[in-house]
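Only one protein chain is missing; all other protein chains are in place.
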Amino acid sequence: MKKLINSPESVVKESLSGMQALHSNLIRVDLETQTVVRADAPIRGKVGIISGGGSGHEPLHGGFVGRGMLDAACLGEIFTSPVPNQMQAATRAIDGGAGVLYIIKNYTGDVLNFEMAAELAAAEGIEVASIITNDDVAVQDSLYTAGRRGIGVTVLLEKIVGGLAEAGAPLGIVTEMAQRVNGEGRSMGMALTSSTVPALGKATFELGEDEMEIGIGIHGEPGRRRVKLASAAEITEMLVKPIVEDLQLKAGEQVLAFVNGMGGTPLIELYVVAHELAKILRGKNITIARSLAGNYITSLDMAGCSITLLRVDDEMVRYWDAPVHTPALRWGI
Amino acid sequence: MKKLINSPESVVKESLSGMQALHSNLIRVDLETQTVVRADAPIRGKVGIISGGGSGHEPLHGGFVGRGMLDAACLGEIFTSPVPNQMQAATRAIDGGAGVLYIIKNYTGDVLNFEMAAELAAAEGIEVASIITNDDVAVQDSLYTAGRRGIGVTVLLEKIVGGLAEAGAPLGIVTEMAQRVNGEGRSMGMALTSSTVPALGKATFELGEDEMEIGIGIHGEPGRRRVKLASAAEITEMLVKPIVEDLQLKAGEQVLAFVNGMGGTPLIELYVVAHELAKILRGKNITIARSLAGNYITSLDMAGCSITLLRVDDEMVRYWDAPVHTPALRWGI
Amino acid sequence: MSITSEAIIRWLQRVAQILHEKREYLTQLDAAIGDADHGINMDRGFKAVIEKLPSLANADIGAILKMVGTTLVSTVGGASGPLYGTAFLRAGIVTTGKSELRENDVVEMLAAMVEGIQVRGKAQAGEKTMLDAFLPALDVARQADLDEVEMAQLLNVCCQAAEEGAQRTLSLLATKGRASYLGERSVGHLDPGAISASYILAALAEAYG
Partner (left out) sequence: MSITSEAIIRWLQRVAQILHEKREYLTQLDAAIGDADHGINMDRGFKAVIEKLPSLANADIGAILKMVGTTLVSTVGGASGPLYGTAFLRAGIVTTGKSELRENDVVEMLAAMVEGIQVRGKAQAGEKTMLDAFLPALDVARQADLDEVEMAQLLNVCCQAAEEGAQRTLSLLATKGRASYLGERSVGHLDPGAISASYILAALAEAYG
C-alpha cells in the first residue's frame, strides 16, 4: 500500500486537521467528534444543513461545509458511517432555531445512525427533517431490499439545498427541494481499479489488466458486473443509458451534468468522458444547462468515474448558481 | 494500461473537446491548433497572458483560461511542448494591443518553442515578454545546465499575474510581477508511483512496493533519488526543508502554501500532507497567509504530491484574492 | 445453573478477544461483498467496551449490557453499530436489575436482541445478515428451554445453531445491507455480520463453561 499517510489509524483525524489548518476562515474542525462546522455557525433563524458519512470520499462532505452549502459534516472512519453522538454534537453546534435537515446517503449504516441521531435531537426539542439520497441506477430499487445507493446526486443536492437554506427558506420548503432534487437525479459509476482501505492495506478486490467493474458505489465494493475493459465512449454509454432511461429524459429537457472522478482518475480522462457525454446528450437533444467535472465524491484512490444527470428547473439552477464558499466548491464569493 | 480514453492518439483533442462542451461560457477551444482561448478575447487594451506546455498536467494550463487568469493556453501532445504555430495562433487570437506575456515553464522544449513563437510574434509587430518559471529546488541551478524546472509556482504565478493584467497593468509591470513571484516561490515534488503515458502503454519507470521517488518533475520522469517509502510526516519534511532553505524563509514571514496532487492522489492524503506542512511552518513561526490544496499541476495518473511555498507581500495577496473565473479556479465571480 | 454478572463480564472479554483475533478475517469477508471494515468496526467497538468494564464491576447484568449497547452505538458506526448496539441495549433492558440469568432469561435476552435488530434493520430470515445467525440460535434456545435442557447444553446448541446459520449464508442472496448491491454476485460468500454474531454466541457458551 502506497499512501501519503502516517498510519491507518490517524489518517482521518490528520486529514481533518490539515483541512482546519488551510481553511480556518471557513470551518471549525472538532477532532474529537470528527465534525466540521461552519466558522460562523450557528446562524440564527437559518435552517441548518448537516450531512455526513464515512471518510474516504473527500471532498465530500467536509469540503462542502461553508456559506451557501452545509452547516456541518460528520465524518466516520474510512467507509464507516459516523455514530449518532457525532450528529448530536453537530446538531447542537449549528442549530439556529429554524430546524435542521439531515442529508443522508442511502446505506443501511448511514440511515440507521442518522435515524438514532434524529431521535436524540427530537428528545432535545430540535426539529429535524431528513432526506435520503438514492440515485444510483446500478441498483434495483425495491421495497424489499436496502434500495438504491446515494451517490453523485448528494453533491448537487447539498449545493442547491444549501443555497436555498442560505436564502432563508423554512425547513419545509428546504426539505421539499431536497426531495425534488433527489427525485430528478440519477447516477451510475464504474471502476478501473479497486481502492485500498488503509487499515486493510491492500486492494479490496482484484481486477485483471483488461477488466473493469460497472455499477460500483463509493465504498470500494465491487460493482454489479465485471466486464472487459472498454473505450471511454462505450463506458460513457453504459453509464448514461440507464440514467436517461430511469429518468425518462426527453428531447428539449435541461440537465445539470456531473462527471465525477473516483479519486485516482485525472481530469484529462474525466474531460474525455465529458466529451462522450456531451455527444450522447446532443444526440438526444438534451441541453447541458450547468455542469461539474472533477473529483467530488470519491472512493479513496480508486480509478474510475461516475456520471450524474439532474433534470433541472429554473429554481434549481438559481440555487446552483447562488454564491458558495467552501473548501471544495466556491463561486460568487 | 487502464484509462478512460478512446485511444492514445485522440485523448488530448477529446479531452479539450470535453472542456469546451462543459465550459463554453468561459472558453473557446480550437481543436486544430489545440489552443484554449478566453471566450471574450481579445480584450482591447489588456495585456494578454499566454501559457502552455505539454498535455497531461490538467487542469494546467487549459483549466486556467478565463477572466482574471490566462487569455490563452497552448497544449502540446502528452508531455510534449506545443509548437510555435500554436503560440502564434493564440497570440493573434488574444492580442489586445497592449502586448503579451508568455508564461513558460523551464524545460528546454517549452523554452525553445516559445522562443521561436516570440520571434514570430515580433515579426508581426506584437510586443511579447516572457517569464520562465524555475522553482524546482530538487534540481541544482547552474549557468552550465538546463537549470531548475518550472513546476508549482507556475499555477500561483498565472493567478497573480492574471489578476494584475485584468486590473489593467501594462506589460512592464505585469512582467515585473511575474519575475517577483517566480523569485519568491520554490517547490519540490515526489512520486509514490510512475505515471503511464497513453502512447507508451505502461509505467514510465518501475518502483518497488516500498520505494518512492523524491525530486520529480511533472513529466513522469524519475526523481533525483529513489528512497524507501516513508510516512507523510517524513515526506513533507523532505520536501519542505530544501524549499525553506533555498527561500531563506524566516520567522514572521508570510507564505502562500500550495499542496498539489500529481493526479492519482486523493484529497484525503493531500490534507494529511497539509497537516504536516502546517505543523512544520508553525514550528518556524511562518504564517500561511493563503493556501491551495488539490490536483492543479499534475503528471497524468501519478500518485504523489508537490509542495510550493511562495513568500507573499500584500500586493501578491491582493491579486491572488482578485476575482477569477476559469474551469479550474473560481472565486469572487 | 445460571449465568452470573461475572460470567457476563467474562463473555464480553472473550468477545473482544475473539473479534480482535478475527479482525482481519471479518474484514476480508466484508471486502468480498461489502466495504472491508466489519472486523475493524467490531474490534474498535469491543475495545471500547472492555475499557469501560472496570467501572461496572459491581453493576447488575442489565446495566452492563446497556453500557455495551451505548458503547457500540457510539463507537462502531456503519450498519453493525446501531444493530448490535440496539441488540445489547434491549438485552440490557430485559435484564435490568438481574445479577444472574436462568435459561428462560437467556431466551428472553436473545429474543430482545433479535427484536432490536429487526426494529432497526427491518430484515427477515434469509436476507444474508447477522439475523441468519441470531434467529436459528433463538429458535433452538427457545426449544431447549421448553425441553428444560440445562444451561450449558442450551448455550451449546444455541451457539452451534448460530454457527450453522452463519455458514448457511454462503449460499444466500443478499437483499439487505451493503451486500445487496452486489445482487447475484453476493451468492457464494459468507456474511461477515452473521459470522461475528456466531462468535458472540460462541463466546457466551465458552464464558459459561
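The chains carry the letters A, B and C, assigned in the order they are written, with residues numbered from 1 in each.
Everything below uses one rule, namely that a contact is a pair of C-beta atoms (placed from the backbone, for glycine too) under 8 Å apart; a residue touches a chain by one contact, two chains touch by 3 or more.
Values in this document were obtained by computation on a predicted structure and should not be read as measured data.
Participant: When the whole complex is taken into account, which chains on show are touched by the absent chain?
Facilitator: Those shown chains that the absent chain touches are B.
Participant: Looking at B:Ser10, B:Ser24, B:Asn85 or B:Gln254, which makes contact with the chain not pictured?
Facilitator: Of the candidates B:Ser10, B:Ser24, B:Asn85 or B:Gln254, B:Asn85 is in touch with the missing chain.
Participant: Determine which one of B:Met1, B:Leu200, B:Ala230 or B:Ile333 touches the chain that has been left out.
Facilitator: Here the residue in touch with the unshown chain is B:Leu200.
Participant: Could you tell me which of B:Arg149, B:Arg186, B:His275 or B:His325 touches the chain that is not displayed?
Facilitator: Final answer for the missing-chain contact: B:Arg149.
Participant: Could you tell which one of B:Glu77, B:Asp95, B:Asp135 or B:Asp301 touches the chain left off the display?
Facilitator: Per the contact definition at the top, the residue touching the missing chain is B:Glu77.
Participant: Just the residue numbers, please: which parts of subunit B touch the chain that's not shown?
Facilitator: Interface with the chain not displayed, on the subunit B side: 54, 76-85, 107-109, 112-113, 115-116, 138-140, 144-146, 149, 197, 199-200, 204-205, 217, 219-222, 224-225.
Everything that follows uses one rule, which is that only the chains that are shown with their structure count from here on.
Participant: For which chain is the distance between its Cα centroid and the global protein Cα centroid smallest?
Facilitator: A
Participant: Starting from the mean Cα coordinates of subunit A and subunit C, work out the distance between those two points in Å.
Facilitator: 32
Participant: Averaging only over C-alpha atoms, locate the centres of subunit B and subunit C and give their separation in whole Å.
Facilitator: The answer is 55 Å.
Participant: Mark out which residues of subunit A touch at least two other chains, giving numbers and ranges.
Facilitator: Nothing qualifies.
Participant: Which residues of subunit C are in contact with two or more other chains?
Facilitator: none
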